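I have a structure here, written as structure tokens, and I will follow up with some questions on it.
Missing here is one protein chain; the remaining ones are kept as they sit in the complex.
Letters A, B and C name the chains as they come in the text, with residue numbers starting at 1 for each one.
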Amino acid sequence: MIIIMEPGATLEEQQAVIARLEREGFKVHLSRGVERTIIGAIGDKTRLKSETLAALPGVEKVVPILQPYKLAGRDFHPEDTVVPVGDLTVGGRQVHIIAGPCAVESREQLLETAMAVREAGATMLRGGAYKPRSSPYSFQGLAAKGLEFLAEARELTGLPVVTEIMDPALVTAVAQVADVLQIGSRNMQNFALLQAVGRTQKPVLLKRGLSATIEEWLLAAEYILTEGNSQVILCERGIRTFETYTRNTLDLSAVPAVKHLSHLPVIVDPSHGTGRKFMVAPMARAALAAGADGLMIEVHPNPQEALSDGPQSLTPEQFARLVQEIRPIIAAGERELGHLVS
Amino acid sequence: MIIIMEPGATLEEQQAVIARLEREGFKVHLSRGVERTIIGAIGDKTRLKSETLAALPGVEKVVPILQPYKLAGRDFHPEDTVVPVGDLTVGGRQVHIIAGPCAVESREQLLETAMAVREAGATMLRGGAYKPRSSPYSFQGLAAKGLEFLAEARELTGLPVVTEIMDPALVTAVAQVADVLQIGSRNMQNFALLQAVGRTQKPVLLKRGLSATIEEWLLAAEYILTEGNSQVILCERGIRTFETYTRNTLDLSAVPAVKHLSHLPVIVDPSHGTGRKFMVAPMARAALAAGADGLMIEVHPNPQEALSDGPQSLTPEQFARLVQEIRPIIAAGERELGHLVS
Amino acid sequence: MIIIMEPGATLEEQQAVIARLEREGFKVHLSRGVERTIIGAIGDKTRLKSETLAALPGVEKVVPILQPYKLAGRDFHPEDTVVPVGDLTVGGRQVHIIAGPCAVESREQLLETAMAVREAGATMLRGGAYKPRSSPYSFQGLAAKGLEFLAEARELTGLPVVTEIMDPALVTAVAQVADVLQIGSRNMQNFALLQAVGRTQKPVLLKRGLSATIEEWLLAAEYILTEGNSQVILCERGIRTFETYTRNTLDLSAVPAVKHLSHLPVIVDPSHGTGRKFMVAPMARAALAAGADGLMIEVHPNPQEALSDGPQSLTPEQFARLVQEIRPIIAAGERELGHLVS
Partner (left out) sequence: MIIIMEPGATLEEQQAVIARLEREGFKVHLSRGVERTIIGAIGDKTRLKSETLAALPGVEKVVPILQPYKLAGRDFHPEDTVVPVGDLTVGGRQVHIIAGPCAVESREQLLETAMAVREAGATMLRGGAYKPRSSPYSFQGLAAKGLEFLAEARELTGLPVVTEIMDPALVTAVAQVADVLQIGSRNMQNFALLQAVGRTQKPVLLKRGLSATIEEWLLAAEYILTEGNSQVILCERGIRTFETYTRNTLDLSAVPAVKHLSHLPVIVDPSHGTGRKFMVAPMARAALAAGADGLMIEVHPNPQEALSDGPQSLTPEQFARLVQEIRPIIAAGERELGHLVS
């Protein structure tokens, strides 16, 4: 940690900073320049928060050196993590596509979609039983009934099920059905929820928050990892910027960034990331070209009747075409499209 | 609701949109221009989501007309809401200052701060017993012990207590102690939590999310109001932008915006909004000049020992000076600084 | 254009709006709902600005229907524009790579880089003779001397030259040397400059502004097109967001968006878009997978001695590797890597 003192900081103020650092067991280096004094501190950062030092009189800025996430970072875990989901593995050579409707709306809608996406090449099924909606007047999901249909769809197709969870109190119930627990972007910093899924042994799909930095996203993963659950899959799904033409701005540079900083697998959701049907396929191709480990795509048998996210949902036919379009991109990256074992 | 068709939309596509609207009970107006056809639909918007229409073939854009929040909006509730907190009222002629430490760290720290801020002019006490922290390694609060100290501080000073709640499962326990339940910005769209506090009859302080639009913020209030709790106080606390000099960008224009769109009271938190001690007083003055109904200020007896938010916490002396500085601003707005009845 | 009246708008206010519209030759449709009155206006939008109407009493919002860019939009120009640059064409089947140093620093540096990038597969040479720098103390470019070296590099390699222009007064001088005039992102709304390059018959590479919406970007192109120069190539180079890990956030969704809205070719600059060397190749691959017509890449023979943008510049070897990596992506899109005719 480096402490930069203000130009007018007094000798007493410098000494107070040094005393404080030494009291906490840090080794201190002092550099007195003409205009600024700089204090370097070497030791265990977790003992003393940089913001505590920043509050000391005469301190201009504190620059942390070490990454604040230990378990999610590559520094102490250089090899890629591979997360098993049923018989599949995410983060290895195979690229997986999670597809399905935004919300589970009915048994028929779900089963029809599940069969169609499996047929086209998807290896996991998505579908929300509990839906976070900006407005209390929007469709909120079928809840327990939705979970039932998801279980039936898995039975029928063999596709592992990915579904969102919003309330810590429901973790046990949802974990009985879901193969992967999804944390939505609005809940990326719902720490009670992160800890609750961290105490299960289910893989967790952690979506990036709407305005979360990459560091905050990895710290959210750290909350799950510190509880003992190491099966975290990250999912980039667009960030909020000034641009209004797209629903969000899909930040594909997050893919190489996360691969560089962390060992966790990362997939991309171009449906939420763009909010527009015609952009889903080009951005899906781009995501894989950037190195993503998979995709999450919204598919609905009849998007114009969808109770949510119709404008960004593909029909099964459009989805099948997308799968064809990504094959050469996957091959170019020397990977292969995943497939169910059965 | 207005539906704008694409330039190349066919007659069949237009008719499909119209048929759909009429099926849902809308009255339809059609305007065929040289380049675009526009369809106006009058009726109850809640029956048909604009996104459903946006997914129909040939539709370019759907423009909603009515505000999506009915209970939080001024349209059907023109007069200002005044929220009672103990013997005080928020949103009326009096301006209130909520002050106290970011986190409850110890009995001594809390009681000392409570007495000091009361002495200086605060009329409510803030203090976190449960703390949302970006990193799992940061201080997470004293939990139940913290609530106990808050109750004792209220006993001692008469100050009503404002404290944050993060988990729906804790609402009952926290509501037994708190006078105002605070929803933090990270949880502004934690809908399970919003519904849980909506089912209490405690006033709720709803902080704006880091990247929430004003519409989303009022929709979050709507979640609480639809559950039957009408005592919502909004709190602007800075939004996330590209600027890194400040911790957040305090959006004071949210004050007149919210006053225009909604009848709910709105206060401002310049401590989180700026993250820098020297900016707290000028932005507190500015908030009141813009018409805010109150302030929320972090005060710590010894900011450089604070376990969180030290760089933005004022000492009791700095806080007392701030209160003096805002008095003429409050008078200029023909309001008065609130005071405890006792 | 659609005018939405406020809930409390009076009959007089409605009539004033209608009278104004009719006076300007618009055909008017009126829809009176229970809560809002909506006025549709059909006619030539350029006669009456929507903001003029928005200032009328009782008007809540004006929604424009037509895209504000006529020449840059696809509505009246459905087929793709192909821009000739020397013997090459941008926007057709071939994908082109513009490569070279951020700034021309010396004759040797430029010639060495030019030969290396040509050898590796680039078909145009970039290099700044006039450099826009945030600080007046940074290297500002070699100016006229830089142009001389660029001309010599073209002579030597056959590569057409792309170089930035910042001052309308220099357009004639720079256009004598450059094959493509580059407008940098800081000058995207420097309208005097846009008009000046619009009056030349040189192709213009128009970079997207740091915080420009896609609509503003296409309107900036419109400034060039209305002056009579139809040879505009758009270049996405990252937008400013809250994320600080990357220098900018490369918005690859701009590629399908621009292809949808406009007929102009669009290329991508992953060097500025990310600011980090290790991200350039993955984002270059992703850009082409998203459908970009080309790339712009910073290459320096010795990045650690570069006078600007060293951290994002590739060595010639890294660049050659990148060209190999993008070949299968280009093939997947049924296009081919461009090549010089000679």
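Keep this in mind: contacts are C-beta pairs under 8 Å (C-beta built on N, C-alpha and C of every residue); 3 or more make two chains touch, one makes a residue touch a chain.
Predicted model, so just to flag it, every value in this text is computed and none were measured.
Enquirer: Among the chains you can see, which ones touch the chain that has been omitted?
Expert: Contacts of the unshown chain, counting the full complex: A, B, C.
Enquirer: Consider the whole complex, including the chain that is not shown, and state which of C:Pro7, C:Gly43 or C:Pro168 touches that chain.
Expert: C:Pro168
Enquirer: Thinking of the whole complex, not just what is shown, which of A:Gln94, A:Thr213, A:Thr241 or A:Ser262 touches the missing chain?
Expert: Reading the full complex, the residue touching the unseen chain is A:Thr241.
Enquirer: One chain isn't shown here. Among B:Ser211, B:Asn229, B:Ser262 or B:Gln304, which residue touches it?
Expert: Spelled out, the listed residue whose C-beta touches the missing chain is B:Ser211.
Enquirer: If the hidden chain were put back, which of C:His29, C:Arg208 or C:Arg240 would touch it?
Expert: Residue touching the absent chain, from the options given: C:Arg240.
Enquirer: Which listed residue, B:Gly43, B:Pro57, B:Gly86 or B:Gly291, touches the chain dropped from view?
Expert: The single option touching the absent chain is B:Gly291.
Enquirer: Touching the hidden chain in the complete assembly: which of B:Ile38, B:Ala72, B:Cys102 or B:Leu250 does that?
Expert: B:Leu250
Enquirer: Pick out the residues on subunit A that sit against the missing chain.
Expert: 2, 4, 7, 29, 31, 33-36, 38, 40, 42, 63, 65-66, 75, 211, 240-242, 244
Enquirer: Spell out the interface residues on subunit B facing the chain that's missing from view.
Expert: So the residues of subunit B touching the missing chain come out as 211, 213-215, 239, 241-246, 249-253, 255-257, 260, 273-274, 278-279, 282-283, 285-291, 328-329, 331-332.
Enquirer: Please identify, in ascending order, the residues of subunit C that touch the omitted chain?
Expert: 46, 49, 51-52, 54-57, 68-69, 132-139, 166-169, 186-187, 189-192, 210-211, 216, 219, 222-223, 226, 240, 303-311, 313
By definition in this document, only the chains that are shown with their structure count from here on.
Enquirer: If you average the C-alpha positions per chain, which one ends up nearest the average over all of them?
Expert: A
Enquirer: Taking the mean of the CA coordinates per chain, how far is subunit A from subunit C in Å?
Expert: Between these chains, centre-to-centre, one finds 31 Å.
Enquirer: Report the inter-chain centroid distance for subunit B and subunit C in whole angstrom, where each centroid is the mean of the CA atoms.
Expert: Inter-chain centre distance comes to 39 Å.
Enquirer: Roughly how many whole angstrom separate the Cα centroids of subunit A and subunit B?
Expert: That pair's centroid distance is 26 Å.
Enquirer: Name the residues of subunit C that each touch 2 or more other chains.
Expert: Residues 211, 241-242, 244.
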